[in-house]
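For this view, one protein chain was removed and the others were kept in their places.
Here the chain labels run A and B in written order, and each chain numbers its own residues starting at 1.
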Amino acid sequence: MGPLLSHIGNTRLLWLLVFVPVVLAAAKLAPESHTLLFVLSVLAIVPLAALLSHATESVAARTGDAAGGLLNATLGNLTELVIALTALRAGEYMLVKASIAGAIVANTLFMLGVSFLLGGLKYHVQEFNRVSARLQAGLLFLATVALMIPSAVAVSGSEAKAAIVQELSVGLAVLLIVAYALGMLYSLKTHRELFVAGHDGGHAETSWPMGLALATLAGVTLLVALVSEIFVESVQEAAVTFGMTPAFVGFIVVALVGGAAEMASAFSGARKNRLDLSVGIALGSSAQIALFVAPVLVLLSYVIGPVPMDLQFWPGAVMMVLLSTLTAALVTNGGRSTWFVGVLTLMVYTIFAMALYLLPPGTG
Amino acid sequence: MGPLLSHIGNTRLLWLLVFVPVVLAAAKLAPESHTLLFVLSVLAIVPLAALLSHATESVAARTGDAAGGLLNATLGNLTELVIALTALRAGEYMLVKASIAGAIVANTLFMLGVSFLLGGLKYHVQEFNRVSARLQAGLLFLATVALMIPSAVAVSGSEAKAAIVQELSVGLAVLLIVAYALGMLYSLKTHRELFVAGHDGGHAETSWPMGLALATLAGVTLLVALVSEIFVESVQEAAVTFGMTPAFVGFIVVALVGGAAEMASAFSGARKNRLDLSVGIALGSSAQIALFVAPVLVLLSYVIGPVPMDLQFWPGAVMMVLLSTLTAALVTNGGRSTWFVGVLTLMVYTIFAMALYLLPPGTG
Partner (left out) sequence: MGPLLSHIGNTRLLWLLVFVPVVLAAAKLAPESHTLLFVLSVLAIVPLAALLSHATESVAARTGDAAGGLLNATLGNLTELVIALTALRAGEYMLVKASIAGAIVANTLFMLGVSFLLGGLKYHVQEFNRVSARLQAGLLFLATVALMIPSAVAVSGSEAKAAIVQELSVGLAVLLIVAYALGMLYSLKTHRELFVAGHDGGHAETSWPMGLALATLAGVTLLVALVSEIFVESVQEAAVTFGMTPAFVGFIVVALVGGAAEMASAFSGARKNRLDLSVGIALGSSAQIALFVAPVLVLLSYVIGPVPMDLQFWPGAVMMVLLSTLTAALVTNGGRSTWFVGVLTLMVYTIFAMALYLLPPGTG
């Protein structure tokens, strides 16, 4: 327990952990105060996500490169996965899908854009390994194609449409997971020399003993699951209070809350002129959500959801994912970055956020 | 007055200025001869645009690099702005939008394509600074995203749709102007060393005294405004006579007339193997129209238009702008050009022109 407590003591973000018991208590005492519960659950999820991320990396660091890379690649977005699973069990499929698409867009545009901007304000020109960026962009492109096809099929409709989209979604889910696995084989094994800066790791400064790391992983995952339940229940009603549309909440708020921990790592990397790290985390997280988290949710929906979930997204969401992928391919193509590249990337994100904020309720 | 008269004497294009009094007189004497007025107003606008462009550059040359760059970047498309303002005041929103989209497409494809072709017929392979081309392509991409979003939101309709699109358009207009301003800060100030060939300048061979330049700027702007009024009034009826659809007129004719002066500069640059200049003018003008002229028109429509104008374009126009931006990104990516690159770019433009020419009246 020693290293865990000292880690919490040294990391200011983790002081927010105090909100974990507060929100759990508040949910018992005032189950109807949705706005309060929403704010408290956000404040509690952020440090839990940071802790989860640190524990995953500690386990990864202890298990050697290949197994560690694998672990990071599967559990790196555990927070997003747990939140989405909670929403899935509650049958909130629109929220699940909005948060998936939103997480892809937030990681690709917001995380990457802020990293470029913060780094660019400190350093005149920054360089990064574009081989790695291209792999992730390629994987993202594949996932985007996979998300576009069900909508395209659905357009050419017929009464049997829903069944076909469902069957197709399962096929696509399996295919994306296979592509993701082969991508890991490629970057961690057969062509690892091309990916010098490391996949996602490196942001664990001190790693914990195996037992502590595993215990933290299990315990914190449980806490995230409990708090996620409160978050998912309160988020829609709180949105109304704040005057936000459901689309904005799922796409922007949930995505930013779920990704807060990785964002902190990416931004700190950019300010230390380690842009390889920032680009790796941003695009790697996007690819992971698109090719691992989303397909796993589709497959798990057969087990835990009220009805199976498909991969057919709202056309606007598909377009935003496509434009995000194109933006990422464009800005990472040269392997160099300045503050203005960050501004351009963030502007695209702002346009999306603006449109979703103004969207009439019920359209998302 | 001396330098002005000698400049006119030396530049054959400017002999067309004789049509300025002719068209103004004709508008009084034969206000119903729309076809005649259309032809005369085109013949009068082209030399006025050239003069305006020269005066702007003269002022810019006298005010130092930063202020000059700023001036060129804001007044470089003054002709297009004045024509569009005249159409805006007349409530001809379809014409305004068609001419905006058309100007972006014409500059990106026609001006760039002819420059590549003319240059390539004289030189085997030409090179240009691709950093500058990438900045402009990036700005254009951002503007394209901004133009796509209102249509996407509108598709997911509701009765409150129009109000939302209007609100969104104002937000997007402000955002685009901010992006344009930051782009100038980037290319003229913080990273100017990357943009060696200069933004738009260099095509003023002899610059005029400040007083003359300012007086010309004011006087010619007034004349452009007067002639534009005749042009806007006559263009639709003349189109019917020539068998052209309204979409073709706005998108192709108005755009080519408005950009004639810059095209002359870009083509002459290409034939002198100064392709940096040509690419800079072509993509710079496109970016300026997309990120400065269009947003300014949206904001000004609140002051001078009968009703506010939004940024929702006809889906075909959005697609053409998107494909133009993609084409520009593709062909400028390598920083090298041959005659065939020009042919490819012009072919894309020809496809658009062909489709618009055949389009049934009223669809544009």
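Keep in mind that, in the parts below, a contact is a pair of C-beta atoms (placed from the backbone, for glycine too) under 8 Å apart; a residue touches a chain by one contact, two chains touch by 3 or more.
Bear in mind the structure is a predicted one, so any value in this text is a computation, not a measurement.
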| item | value |
| --- | --- |
| Per the touch definition above, residue among A:48, A:70 or A:139 touching the missing chain | A:139 |
| Contact footprint on chain B, counting only the chain that is left out | 124-125, 314-316, 319, 323, 326-327, 330-331, 334, 338-341, 343-344, 347-348, 350-352, 354-355, 358-360, 362-363 |
| Chain A residues touching the omitted chain (full complex) | 134-135, 138-139, 141-142, 145-146, 148-150, 152-153, 155-156, 158, 160-161, 164, 167-168, 171-172, 175, 179, 182-183, 186, 190-191, 329 |
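Here is the rule we use: only the chains that are shown with their structure count from here on.
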| item | value |
| --- | --- |
| Approximate Å spacing (C-alpha centroids) for the pair chain A, chain B | 41 |
